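Only a single protein chain was left out; the remaining protein chains are all shown in position.
First chain written, first letter: the chains are A and B, and each begins at residue 1.
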Amino acid sequence: MKRALGVCYYPEHWPEEIWTEDAARMAEAGLSWVRIGEFAWSRMEPVPGEYHFDWLDRAIDTLGAAGLKVVLGTPTATPPRWMADRHPDMFARAPEGRVRGFGSRRHYCFSHRGYRRECARIVTEMAKRYGTNPHVQAWQIDNEYGCHDTVLSYSDAALTAFREWLAQKYQSPQALNRAWGNVFWSMEVASFDEVGLPNLTVTEPNPSHVMDFRRFASDEVVAFNRVQTEILRRHTNAPLLHNYMGRETAFDHYDVGADLDVASWDSYPLGFLSDRLKVSDQHRAQFMRQGDPDLQAFHHDLYRAVGRGRWWVMEQQPGPVNWAPWNPAPLPGMARLWAWEAFAHGAEAVCYFRWRQAPFAQEQMHAGLLRPDSAPAPALAEAAQVAGELADHGEAGCAPAAVALVFDYESAWAWQTQPQGRDFDYFRLAFEVYKGLRKLGLDIDILPPDAADLSQYRLVMVPGLATLRDPLRQALSRFEGVAIVGPRANAKTPDFATPVPLPPNLPGFDCIVARVESLPPDCAMPLETGGAFRHWREFLEGDGQVVLRSEDGQPAMMAAGSLRYLGGWPDPEALDAILRDAAGIVDLETQTLPEGLRCRCTATHRIWLNYTADPIRHGGMDVPGCGVAFERLEASPEAAGT
Amino acid sequence: MKRALGVCYYPEHWPEEIWTEDAARMAEAGLSWVRIGEFAWSRMEPVPGEYHFDWLDRAIDTLGAAGLKVVLGTPTATPPRWMADRHPDMFARAPEGRVRGFGSRRHYCFSHRGYRRECARIVTEMAKRYGTNPHVQAWQIDNEYGCHDTVLSYSDAALTAFREWLAQKYQSPQALNRAWGNVFWSMEVASFDEVGLPNLTVTEPNPSHVMDFRRFASDEVVAFNRVQTEILRRHTNAPLLHNYMGRETAFDHYDVGADLDVASWDSYPLGFLSDRLKVSDQHRAQFMRQGDPDLQAFHHDLYRAVGRGRWWVMEQQPGPVNWAPWNPAPLPGMARLWAWEAFAHGAEAVCYFRWRQAPFAQEQMHAGLLRPDSAPAPALAEAAQVAGELADHGEAGCAPAAVALVFDYESAWAWQTQPQGRDFDYFRLAFEVYKGLRKLGLDIDILPPDAADLSQYRLVMVPGLATLRDPLRQALSRFEGVAIVGPRANAKTPDFATPVPLPPNLPGFDCIVARVESLPPDCAMPLETGGAFRHWREFLEGDGQVVLRSEDGQPAMMAAGSLRYLGGWPDPEALDAILRDAAGIVDLETQTLPEGLRCRCTATHRIWLNYTADPIRHGGMDVPGCGVAFERLEASPEAAGT
Partner (left out) sequence: MKRALGVCYYPEHWPEEIWTEDAARMAEAGLSWVRIGEFAWSRMEPVPGEYHFDWLDRAIDTLGAAGLKVVLGTPTATPPRWMADRHPDMFARAPEGRVRGFGSRRHYCFSHRGYRRECARIVTEMAKRYGTNPHVQAWQIDNEYGCHDTVLSYSDAALTAFREWLAQKYQSPQALNRAWGNVFWSMEVASFDEVGLPNLTVTEPNPSHVMDFRRFASDEVVAFNRVQTEILRRHTNAPLLHNYMGRETAFDHYDVGADLDVASWDSYPLGFLSDRLKVSDQHRAQFMRQGDPDLQAFHHDLYRAVGRGRWWVMEQQPGPVNWAPWNPAPLPGMARLWAWEAFAHGAEAVCYFRWRQAPFAQEQMHAGLLRPDSAPAPALAEAAQVAGELADHGEAGCAPAAVALVFDYESAWAWQTQPQGRDFDYFRLAFEVYKGLRKLGLDIDILPPDAADLSQYRLVMVPGLATLRDPLRQALSRFEGVAIVGPRANAKTPDFATPVPLPPNLPGFDCIVARVESLPPDCAMPLETGGAFRHWREFLEGDGQVVLRSEDGQPAMMAAGSLRYLGGWPDPEALDAILRDAAGIVDLETQTLPEGLRCRCTATHRIWLNYTADPIRHGGMDVPGCGVAFERLEASPEAAGT
């Protein structure tokens, strides 16, 4: 499959007279995909039951005539105003009880059955009309599930559905009481109708209650999405996808992804660094105009897993955005670099968001490839440059990785539910491990928690996995490389209790976490070989070999066979030593990359990406500031020819 | 008109036996005005429809007999408890839906028509009784509109009135949809009754929706006020005024002021520095007992504009207050200095708040001119000293200014609605420009955004004006001094969209803001000539002359004829250079004032004010710490004689 570029477009925002020219300019810039439709419900169905698809027909025709392939979005993230009259109870409720009403977007509760029927209706109409349209070559369902904190809803609809979900899971209230330990604090229920939502309690609710609510809420997203996939499958053979967000863990993306053909995500490197990464102010300032050097790569690898190998960037930041606390402009070159970072990790397509900056409404300060006055914005030329480069480097895909990192959504919920230390954040833990690996120049696969085959890998990292389930446990017991498990791994039963025997209870490994402690930000536990544990530290016991100690003489990491259990949250220095040591054991070559330089291998090249403003020379390669360099891999088939 | 002093008094708080002595002591201290009545509704009408004005008659008589002139306040900021039973829905609602009920003050929604009728009733009774009373020489309507964040209400009454306001403005829902860009995110409405209030949305509401709500809310304050002015005009010839607050931008004061005769404001230098100024901790500590050296002057100049030349200080802080996060005592001399700062800027009267410190209820920790035990508090002697000085310096008024600063309430709403950077604050921007001018020893006029005549000025500053309307645009095109427009000027259409052609679109000036960025607090964009842009930076294009560049070579300010467009938020160093340069061009003499020293000219004197604790010698003048000095102006008619 060939790599491709695309763009997001809103024909309904512009006079029909300029559609043709817009399409021509897109094609001229080398774009092949154009996503449309995902917010246009009020134009498709301005009055309940009255469909107006003529304008959309013409838009698709116009785009298709210019040689563009259309990704058609279902508009279910933005139900029109009349929907609120038909379903006054369709809105989500915030934890404190506040209705989250009409006036922006994503104003629906995933559990509302009436709204699901409305979605089925509009999607059926669209599927029938466009399912076989030759220009519509992919479908996007809804938009950014979870964005604006919309997975968890405390509405009446959610309560009803949650009780039903619990009844299915537990079959009897007694079973639920036992599973949750409701005897504690007299929380026992006599029927499923006595179960409430885990909000508005005096102090923290039962964490098992919260965890089941989180699982339920994730399942509701899956079910909501499936309503649409099932309809679309009946009418089209085009691939179905959804555009996920960055650092969004409120639902299990693997589960949603299982019903789709391709994963895609919306990559806003500057916005995400500004509003959702826990890093130092110094780091934030240093990469303010480039984005964190690893955050995009992490998500690329994650969504490659969610898409079972197939994935896109559906929205690529082209300039300053409007929604972060501060919104600087990217440095020249970054709109190109970000695209190449994605292609290096196997993206099939990278679509910029959006074609022309809208002059009105919420996102009027969000840059596009064109300015509001239709003049080119800086990113347009960079996109065109990438399009040109695709002639030489056009084959989608990436090299197999020797390193794997297990990433699990349920663990994110687990440690939000019961952090034990205020700053224990699962995403941050996993991302710091990822960053540590990538700084060594390693290629990484991200794996779901039910990964059953590790045979391709030499190094496997399993930080913070709340519950180790059978497939992965068995894969680990067969594994012949080095697997570093922990900290805080297998620390909970599936019911969210502390397991007895105590964690981590790894196969053939006598190692027990006798107790744990969380550490305030300014307190570290230094390790004998440099670096320190921060945030979290465990006291290990057992006969396993102690391969690392903290300065107070306590075991910090124990080993048995291929398995190592890491009893704390390593800071970057400690992590670096731990990873280099493990890589050495399995003969994995590592590098010491200069700050801001990163690389990823495809089948034929190692692609170098320089996130700093200044040129870097490293290992014989010259990589311009904010630039990309292509290093031919000797063993690659293409290497001979290119 | 002669300058005068006054005081706020609450006869209803004290035994009638001491009124006479209180009045005598006021007169003896040299006070001529006494404001009363504004919170006494429960004493004027203890039971609905039963009026008790006898005590008020006696109070006015007693004060008048002592030679004092009365400002009579309408009590509509404190409806009595029985009002809540008559109008249970009269309360404002906070954005999250919470009722803001009875138990303190300002507990009414400006939009509640029933409450407006009650206000009309009590004001009619008062106007009939006191409209021609010889001692009542001025009226104050209500008290501190907007205080405690009371302009915006999300009540049912507000919703109903907002829909009516929109229907008047747009005439058709289609016109509203077009103006707001409701096609974005399917927000279109089919009738005005489908429009909601812009709260309780999932993510940010449409900014045009918010802006119209802000305009509506401001208009409701104007309408509420006008109910009372119309009644009072029928019964009295005394001037009508309202006491505005400091740093209050939630309604358009120019609009309210248009219905009044005199503007007045409540000046709390220490409280405002503590609770509402964005300054460094070091600055806050340095002026903790004196107040910011420019905040009072800024408001004096602002309210002189609101009052179309006529203005008072209605409440002057006399000692520690009760409501700021911390409440230090002023240094000796400040109660006098503050009065002279006001007179220097043209105040007709300065009234201290309050006569005797109340020993009970919410403000019992708020100092007065007397202590609770009736002994003099420190400010009483300072007030008496000022009264003595008025013999020599008694004529109200101030010198014409050569510098103007445009200040616009709608722009404050605009950048709150869409800051783009978390700390983009319009008031702060305008105030920093004001401070920069005043540190150069310049006299300043503040102008409304519809100022149509700039011919009196040599330097005009227009920072952050969201929308440049015709009168000012035309005045600028005729202007012959130097006008510095920007940053972020004319950046929005009246409908709150991005204009095409792009901003600033100044007359005869080819300069375009191609894109903008907001900068985190720790990131600056240095300028070639020193200083830096902070918070905000624009990328300018066009044929205008580049008169300033940032260190990365980008244009920072462009010029054409009298107009300069400034493409960023200058820090104090950059601003100083920009202003000195502009002043030089128009032959405006500037000074370099020592820290904490300020001055303002009247027709006859330059009045020097020293906000530091230590004496300062500057330009031949000796100004004691926390003191005032009067420099005779040679050209002044009085100079010869005094």
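Brief remarks on what is shown
Quick note on the criterion: a contact is a pair of C-beta atoms (placed from the backbone, for glycine too) under 8 Å apart; a residue touches a chain by one contact, two chains touch by 3 or more.
The structure presented is a predicted model; accordingly, all values stated were derived computationally and were not measured.
Set against the missing chain, the residues A:159, A:189 or A:399 yield one that touches it, A:189. Interface note: of A:48, A:114, A:520 or A:572, the residue touching the hidden chain in the full complex is A:520.
Screening A:96, A:392, A:470 or A:634 against the full complex identifies A:96 as the residue touching the chain left out.
Residue-wise, the contact with the chain that is not shown comes from B:322, picked out of B:20, B:237, B:322 or B:456.
Contact with the chain that does not appear here is found for just one residue of A:85, A:164, A:204 or A:528, A:204. Seen across the whole complex, the unshown chain contacts subunit B at 10, 12-13, 39-43, 46-47, 75, 78-82, 92, 98-107, 147-148, 150, 274, 281, 284-285, 288, 319-320, 322, 325-329, 357-365, 367, 371-373, 375, 377-378. Mapped onto subunit A, contacts with the missing chain fall at residues 96-97, 180-190, 194, 196, 198, 200-209, 418, 420-422, 495, 497-502, 514-520, 522-523, 539.
We adopt the following convention: only the chains that are shown with their structure count from here on.
These two copies of the sequence, subunit A and subunit B, are related by a rotation of 120 degrees on CA atoms, to the nearest 5.
Centroid to centroid, with C-alpha atoms defining each point, subunit A and subunit B lie 48 Å apart.
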